[in-house]
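In what follows, a single structure is set out as structure tokens and then discussed.
Excluded from the complex is one protein chain; the other protein chains are retained at their positions.
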Amino acid sequence: MIQQEIPGKPITVTINGKEYRANEGEILLSVAIREKIEIPHLCYEASLDPYGACRLCMVEVVRKGKREMATSCTLRAADGLEVLTDTPEIVKHRSILFELYLAEAPKSDVIRDMAARYGVTRTRFLKRIEQGDPLGNKCVLCGLCVRACSEIMGAGAINFINRGPYTVVNTPYYAPSRDCFGCGACVRVCPTNAIEMEDAGAERVMKSWSGTRVPLSPCECCGRYYAPRELSASVLARLDTPLKEEIARLCPECRGKHIAREEILAKHGGSAKHA
Amino acid sequence: MDERTLDAIIARHDAPAGRLLGILGEIQNQEGYVSRETLEMLSEKVGVRISQLYGLATFYSYFTLRPVGDHVITICMGTACHVKGAVAILEALEGLLGIKSDVTDDGKLSITTIDRKFTVEIARCFGACSMAPVLRIDGNLYGYATPEDLPGILGEYGWKP
Partner (left out) sequence: MRIVSAADMEKVSRSGLRKIRPEKPRIAVGLATCGIAVGGMRVYDRIKEIIGEENPDIELARVGCIGYCREEPLVNITIPGKPLVILHRVTPGDAEEIVRAVEKGEVPVEKALCRIPLWDHITGCTQEYGAGFDGIPRYEDVPFFSHQKKVILRNSGLINPEQIDEYIAIGGYAAALKALSGMAPEAIIDEVEKSGLRGRGGAGFPTGLKWRIARNAEGDRKFVICNADEGDPGAYMNRNEMESDPHMVLEGMLIGAYAIGVSEGLIYIRAEYPLAIRRLQTAIGQAREYGLLGKDIFGTGFSFDIGIATGAGAFVCGESTALVASIEGRTGRPHPRPPRLTDPGGGLFGYPTDLNNVESWCNIPVIISKGSEWYAGIGAKGNSGTKVFSLVGKVDRVGLVEVPLGTSLNTIVFTIGNGGAGNKKVKAVQTGGPSGGCIPARLFDTPVDYESLNRIGSIMGSGGIVVMDEDTDMVDIARYFINFAASESCGKCVPCREGLKHTLLILNKILAKKATKKDLEILSDLTETIVATSLCGLGQTAPNPVLTTLAYFRDEYDALVNP
């Protein structure tokens, strides 16, 4: 269920001792992003419900002199809310979490750079390296691709498979999916660039998703194949004229991504762009 | 599973609460596993994406995706059974059946003998902890099991040394 954001009344929250304006009920992490206060995060996406899986965005909430840890992506702004983002406690746990991520996604540059930014450059845990991993040992199971695919696109082509430490994301039976639109929304939202997609002639190949192939439609002017056939039809049917014209102005390389983005905007009015 | 049987199962689960797991549970109980064909047919019939059904079937330990042998032996690996020697039972069973159990890449433990007579699985407690260690064969519980009892118990199901 997506909760529509109705801007609440203006209030003040305190982050690291400084006061900021916010709307009541607003997600604290989004306040921090707006105010350029760095809080690491992997599973937050403004157009989706708070999910709270990556645990990197934890902050300390100060209440009546007591401190309590909470994820800032699920914390709602209320008047007088006071949080600290870099206490020794937070740094300690965050570092261990980064070590766990470095072991889980050893091939991800994004994770490596992010961890380094928070002072973690090595992990004490055994690295997981799996030959032939469709996600290139980069996936951190943030779930954004799964949620974008089902909650935003309505395709439901990919999902979590198994449970606990055996969890992976892929298509059912690791077989090419008939439900995939080839929209690339998953590729776009993946924070670790783990998902591989390639356009080959008249087809788009979702290499990470069991080699799912989706037919593309050719550009009317230059004849180049550029967007999934089914998807562009459904998106174009919904777009109003100015947007159609805007699409016409875009270069073919960007259109595929743009269509996915328009779809997201059309449905939820949020930003599909991941920070 | 044939279509009629599946339709009947679906019809029995008409309330929305507990529907999908109830249907999958009955498929598992009747067939001993959940086949790909059945899952795809179910997906069509109830209008739920196959990715969601496959997600359920692999998340919950109650479901098995591969066909099982004639008799399913389930060893309890709950706490009471663990402290009372469930591991020794499992090892003795492996010895008798000539198999080596190991978790598969989906994290479930299920192994079938080559002659497809027996499948060995593990469970987390049947609620008969006072009789630990406990094992179950095709729905019959055996309490206070010892490795020495196994040949006799297996004999009831046609096992020969």
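Going in written order, the chains are labelled A and B, and every chain counts its residues from 1.
Simple rule for what comes next: contacts are C-beta pairs under 8 Å (C-beta built on N, C-alpha and C of every residue); 3 or more make two chains touch, one makes a residue touch a chain.
Computed from a prediction, not measured in an experiment: that's the story for all the values here.
J.: Return the single residue from B:1, B:41 or B:77 that touches the missing chain.
T.: B:77
J.: Check each of B:33, B:59, B:118 or B:159 against the chain that is not shown and name the one that touches it.
T.: B:59
J.: Quick one: say which of B:10, B:132 or B:154 touches the chain that got left out.
T.: B:132
J.: In the full complex, which bits of subunit B touch the chain not displayed? Write them out.
T.: Its contact residues with the unshown chain are 15-22, 24-25, 48, 52, 55-56, 59-63, 76-84, 107, 123-132, 134, 139, 141-144.
J.: Would you write out the residues of subunit A that touch the absent chain, in ascending order?
T.: Listed in rising order, the touching residues are 1, 3, 50-55, 58, 69, 71, 74, 89, 92-93, 96-97, 100-101, 103-104, 124-126, 140-141, 143, 160, 162-167.
One rule holds in what follows: only the chains that are shown with their structure count from here on.
J.: If you average the Cα atoms of subunit A and of subunit B to get two centres, how far apart are those centres in Å?
T.: 37
J.: Tell me, which parts of subunit A touch subunit B in their complex?
T.: So the residues of subunit A touching subunit B come out as 150, 156-166, 171-173, 177, 179.
J.: Quick one: in the complex, what on subunit B touches subunit A?
T.: Those in contact with subunit A are residues 36, 49-55, 58-61, 105-107.
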